[in-house]
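And then chain A:
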Amino acid sequence: MKELRLMKGNEAIAEAAIRVGVDGYFGYPITPQSEVLEYLMLQKPEERTGMVVLQAESEVAAINMLYGGAGAGKMVMTSSSSPGISLKQEGITYMAGAELPGLILNVVRGGPGLGTIQPAQSDYFQAVKGGGHGDYRLIVLAPNSVQEMYDFVETGFDLAFKYRTPVMVLSDGAIGQMMEKVEVGEQKKRLTDAEVKERCPWATTGKDANRERNIITSLDLDPHQQEVFNHKLQAKYKEIEKNEVVLEEIQTEDAEYLFVAYGTSSRICQKSVQLARAKGLKVGLLRPITLFPFPTERLKELGKQVKGILSVEMSAGQMIEDIKLAVECNVPVEHFGRMGGIIPSPEEVVEALEQKLK
Partner candidate 1 sequence: MAENVINKDIVKEENLVYKKTDLLTDKPLSYCPGCGHGTAHRLVMEVIEELNAQDKTVGVAPVGCSVLAYEFMDIDMQQAAHGRAPALATALKRLNPENYIFTYQGDGDLAAIGTAETIHACNRGENITIIFVNNGIYGMTGGQMAPTTLPGMKSSTSPYGREVHSMGAPMKITELIAELPGTYYVTRQAVHTPAAARKAKKALKKAFENQKLKKGLSFVEIVSNCNSGWKMTPVQANQWMVDNMFPFYPLGDIKVPEE
Partner candidate 2 sequence: MAKVKGSIVVDIEKCKGCEVCVPACPTDVIRLAENVNGKGYHFAYMENPDNCTGCANCAIVCPDGVITVYRKKVNE
């Protein structure tokens, strides 16, 4: 039987962590995501599943706890919001460099700097293009509902372990704070030590006589070896681009114009599609669910079908660059967005379409 709950996005992701058998969560308070840590502490996951939950002294420490736990083959996650995610970039690039799985939630707020605590989508570049130093990518999942906040915990860990790479759930203050109905899954058991060793033969679980020692590091002082490793990483990202693109389309079959939006903006755009169609404008919506890998191929096709594309983002326009690259100048691409923590209204999105593209 389905188990339904009314939950905040931040609570849903915390409940999902317990239910999918996450081994450790390491967090630090920051608005608008503090409910993740609060919910976990209330739930006593040590009693429910043996999951470790720890409030770290900083975001820097929390992400490095992730590195340590992930290096031991454990399912570990952290969450924060924009300024805190900036602090985590050091650990994230080390995890990418050491090929460690892990889940990082960013409940994005407006910036730059301390900015605002209201929702924004201005961390797209940071999440999708790398964020920290060096040539690396994260798999980036963009939920637009509380249900997806729940579901993407398991999806994220599956991908993280499949590719040995950190995965980011790029949410925002609206999805994190709003309450919706959620179908929660069955309680899964955490992996046993033997199962961890089987899934992660590379993990630092203690060297026994049957194997060489395992080393988790991102260091190779030999430039030739370092280049070989970089090629390996890039090949992995190519593989991810080939296999893991996920998107949603709404009324694109006959669309003459296209909104491209993710997360909260995509919910606004669903309404904007209805409003535009009521006015006789044939508009569709493409929602990238994975931001890396980006749905480049499908956008390229739609670029040949439609007369114009509007990238709707709660930012000054970041994803628009990937859309432009995808459509290869076949069609005009414009941006509409609000910044500073403002969510655009469906009406102003339609207005922007009419002004900029029609």
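Criterion applied: all candidates are chains of the complex that A comes from, given by their letters.
Observations
As a convention for this text, contacts are C-beta pairs under 8 Å (C-beta built on N, C-alpha and C of every residue); 3 or more make two chains touch, one makes a residue touch a chain; residues count from 1.
Remember, it's a predicted structure, so these values are computed and weren't measured experimentally.
Candidates 1 or 2 all come from the same complex, and the one touching chain A there is 1.
Contact residues on chain A toward candidate 1 in their complex (touch as defined above): 23-24, 26, 52, 54, 56-58, 60-62, 64-69, 71-72, 74, 76, 90-91, 94, 98, 193, 204-209, 213-219.
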